[in-house]
Structures are given as C-alpha cells and as structure tokens.
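Part of the complex only, each chain left as placed.
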Amino acid sequence: MPEMMVMQALNQAIAEEMRRDPKVFLMGEDVRASVYGASANLSREFGPDRIIDTPLSENGFFGAAIGASAVGMRPIVETLTSFMWVGMDQLVSQAAKMRYMFGGQVNLPVVFRAVMYYGGGSAAHHSDRSYPLFMNIGGLKVIVPGTARDAKGLLKTAIRDNDPVICFEDGTLLGQRGFVPDNSELPGGELLVPFGKAAIHRQGTDCTVVAIAGCVGLAIQAADELQKEGISVEVVDPRTLVPLDKTSILESVAKTGRCVIADPAAKVCSAASEIASIVAEEAFWSLQAPIMKVASEQVHIPFSQALEKHVYPTKEKIMAAVKKTMG
Amino acid sequence: MNIPKDKLMLMLERMWLIRNFELKVIEAHKTGEFAGGAHPYIGEEAVAVGACIAMRDTDYIAGNHRSHGHPIAKGASLNKAMAEIFGRRDGYCKGKGGSMHLADFSVGILGESGIVGSSVPIATGAALASKLQKKDFVSAVFFGDGASNQGACHESMNLASVWKLPVIFICENNQYAVTTSYKSTVAVEHVSDRASAYNMPGVLVDGQDCIAMYEAMTEAVRRARAGEGPTLLEGLTYRFEEHSLGLGKIRRSEYRTEDEINSWRKRDPIVIHEDRLLKSEIASQAEVQHVRDHTEKLSMEALEFARKSPWPEVSELFEDMWADKTMPIP
C-alpha cells in the first residue's frame, strides 16, 4: 500500500475520474498551473478543454458549473473556503435549492473542492472553516476527509454522486502522508469510500472522541497517549457531515458513556454543536458526563503565529477534555 | 426578414396565451385561491415570445421572478404552470416551487429564479456545457433592468465573452425595479450600452414588437450557434400592472405617472402584432379571433385543472431534496 500526501490522493481521485468519465472536468483559478497543488499534471493529460482556468469571478463560474451540471456535465470546481463567500448566492440559492424547488426535475452532479488553509499565517481572509454553515443550509453534501485514503475515496464518490457536494480539504493535512491502497490491491479495482459511514480509527470503552477533518489525526494521537495512561478512547471520524452517520456516533456513546467532539471550526454553531445536540437528545440516558466540545476559539484567525496557534484544537486540548469527562 | 405565417401566428398565440394566463392568475389571486405573490408579465409578452420563437426546443432558457411569460413563450404547459402556482401536485414542481420557480427541464426550461440576477450564471453554464459537449444548443436568459446591476450579470457576460459561449443575455428593460426607475440605478442610457464592456454586440430592441425581438434574437442565435459568442439584447418594454400581485398598496402614481402608464398601454404588444397581421392581410379577423378564443379557453382550462389538482401529501415534504434516495433527512 503506497504512502502519499493527501494532495496527491486528491490528484489521483480527479485524474481517475476524468479518465473514466468524459463528462467530468475541472475548473478554477490557475488550475492549469496547479497553483494549489491538487491539479498537478492534469492539464498536460486532459488539455485546456477539461482543465479550465477561470476569471476571478467566483459567483459567475460557480454558477456556470452548476448550470453545466444541470444539463449533463459533471464539473469539479476548485476554490478556497474563503472565496466561497463571494460565490455564496450560487452555492445556496442555486446548487442547494434548485433540485427541491423544481420538484426533483434536475440533478446537479457538481463538486466544489474547498481548500481550508489555516494554521500557517494566512490570516482572517484565508483561513475559514465554514462547513458548519453549509450543514445548516441543506441540499449540499458536505464531506471532510481526515486521511489520505478517505481524501481519495470520498472525492471519487463525490464526483460520481448526483447531488452537489462540497469537499472541504483541510490544509493542515494536504502535505501529510498516509497509506492509500493501490487500485490493484482493491476488490473492485478502485477506492470508493461511501458517504454517511463513519470510520472508527481507534476502538475504546471509556470515552468517544468524534473528530473532524484535521482533528482526526490529533484525536488518534490523543487516544494513543491516553491509552498509556489507562484511558480507553474510541475515535470516531464521521468523514461526511451531510449525510452524518448518527448511528455510529450514538452506538459509540452508548458504549463509552462519554463524548468529546473535536472540530477545527469556530465553536459556536459548529459541527461539534450539532453532534453534541444529537447526542444530548438521543444518547442522553447513556451519558455519564457532560458533552465536551473542543473547537476553535470564537475569534477570527489572527495572522501572528504567537496568537494563531492558540486558536485551534490540539492533541493536548483533546486529552484535557477527555480527562475532564472522566471526572 | 421573411417570417413564415405559422411563426407569425405562433407568436400571436403565445402572446395571447401569456396574456390570458396572467389574467386568470390575477383573478385567482384576488379571490385568494393561492398563497404568496406573483409578478405579471402583461405588457412585456413580445420580449419572451419574440426571443423564444427564434429558438429550438432543445435550446435552453432561464428566467427570473417575473416568471410566467418565459416558460409559456418557450412552450410550457399552461396546466402544469397554473397547478404549480396553486401549489398542487400536478404542478411543474409538484407544488414545491410556486409562481417564481416554474421549470420544465424536458423542454430546456431551466427554471425561473426568485433571487434577482441569480439565474444568469446558470444559463451561462448551460451554454458552457453545450460548448464542451460540442452540441449546438444555445442558451438564453431573461433578466430585468434592475438585475443588470448585479455582479452576477457582469461576471457572466464577461465569462461568456472570453469563452465565446452560445448564450444570449436578454434584458427586459421595463424601466423599473419595483418602484425604482432604471434611470436612477443604471449609469448608462441603455443597458445594452454595456455590451461594449464585454466585447459583444449590444442591441436595443423595441420590446413591444415581437418581430423586432424575433429578428434580433435570430441573429443572436445564429452568432451563438456559429460559435461567435454571446449577445446582449435589450428589449425596451413596460409592465402594465403593478410589480407584483399584493403590492397594490404602493400607488403607482408615486413612482410612475398615469400619463406614462397610459402612453405605454397604447403600445400593447398584442395589439401591435394583431394590427400588423390584419393590415398586411396575413391573418383574417376570424383567425385572430380564433387565437383569442382558443387561448382564453386554454387558460380557463388551466385554471380548472389547477383547482382540481390534488394537494401534495405531507410525506412529499421530504422528497426531492436529494437525488440520492438513501439520504437520511435529519
């Protein structure tokens, strides 16, 4: 099983799907030159008709992708999370709503790949982690791969999906390496990770840690360290937030009786808030301790490294929260 | 241009269909037969009809909140349209869309949109698909003078121009956005003057004359199909009614004068076309009368159809959110 960076896993997913289906194409700013990295070499293989550089017009080209998907194409749009504000109307009023509003007449198989740069001095305008608010909107599938394998497998599934999907690509992971099975090793000859199916990265009995995107690795590290201290942590990675695998989360909490949620988004109305509210309603009688959120501080992202590092969840914060639930 | 009689008659028929349909909608709104508002297209029929008759069934259109005229001009079913406005199961969107969201994907009607300017990128995207698929489908989008100030229009026109997309931007300049004159919001004299900012032809057309619209559109469609890129058409027109049903409280005279309204009403697009057909002896009085009666009948039938159509079941609330039938609704 080859090891590769998350960035490369994404690149493989796009390339494989473009080879398989001529309806798939990629568009975004400077995708030919692969400024953000995930479209490396694609322009050479697929040419300018399928790897399309766009003007700086997010609302316009998001909408163009949605319109193209409505009449038979399968666009992949590359952008940063922070640029989605500019194209928000097309994402919400059109991508999310068209199908329902038109009584199911149309499928919109469009994927928005939204890179989340944070943690590296990108400051407030380039560090958004906005998936919680897309969860509120409805009509958009929201996926948050936390490993290289899932990055590839979920993105491939997204491209084949007939609903609009936003793939939030955690910038703290893009350069991280992980094992991704070679297609030849796989039964169907390819890696497709289903939506709505959580991954249990560590089994445990004392406390459930639900970990999202860049927090997955931190939660695994926290679990491994806590193991040494005799605390058995179960790490549940939902992998997709819309749809959300409630069952796996609730089953885990039913077993452990404790729940910590680690989420790189700002804490108010976060994915962590949503998951906490589900657990508080549906697993209440199993709970032996308060549900703890470990999410980002409710501030904008400061540029200074002296400040920024204190914003996000860390292994230490997760460990502290787990210990707190243990009383 | 030599336009065959069947096209000329079709234009008359479609304009009458819109007119009579809208009159029924107004009637039904008055008696509270449906919820929400609706934005009548009366007075502007020639714009959509002239444009749509110049297109093929396989071509695409998208529209806006003033939403009944475009699909009917493109050949939508009156029954399904009215049932939709009534929120009924047999409506185009099974009652989920209502007046502002008529759509018929089976004949290229990609949908009307309530957010002003929001469907302009969508139509542009359909044109992009057509180009990528190497098909010769063209795409047209109807939007208002008010909408022309939205960034979405700018971005789409620029995109369409640099990519030479087969899309026609049709500004229905009825001179007002609700109560606001375009003269106070559009910095140039005519919206079509903006075409030069996108290196595309901009054509100011008499929006009360369906033949003028048809001819301008025919050239725009030719250009688009030939791969020569987009066109901006501006149909100068007027809405004879208030902005929307239910907004009667805004006395029209506060933002437009009775004189202005009356002088435009004299330029009724249907009267203009009928007179021309009669005068040139292309159609007889009987033929014209037949169109009137027939479209009135169809509109009445649509109203009856809508009234009789069942309401959607509660369970349908949770349908159509997702193409993926396995998706759980939380």
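So that you can tell them apart, the chains are marked A and B in the order they are listed, and the count of residues begins at 1 in each.
The definition used in the following text is that contacts are C-beta pairs under 8 Å (C-beta built on N, C-alpha and C of every residue); 3 or more make two chains touch, one makes a residue touch a chain.
Quick caveat, the model's predicted, so the values are computed rather than measured.
Q: Stoichiometry of the whole complex?
A: In total, the complex contains the protein chains as A x2, B x2.
Assume only the chains that are shown with their structure count from here on.
Q: Return the distance between the CA-based centres of subunit A and subunit B, expressed in whole Å.
A: Here the centre of subunit B sits 40 Å away from the centre of subunit A.
Q: In their shared complex, at which residues does subunit A touch subunit B?
A: Residues 25, 49, 54-55, 57, 59-73, 89-90, 93-94, 98-109, 138-139, 161-163, 195-196, 243-244, 246.
Q: Give every residue of subunit B touching subunit A within the complex, in rising order.
A: Interface residues on subunit B, with respect to subunit A: 60, 62, 91-97, 101, 103-106, 110-111, 113-115, 118-130, 132-133, 137, 139, 151-152, 154-156, 158-159, 162, 319-324, 326-328, 330.
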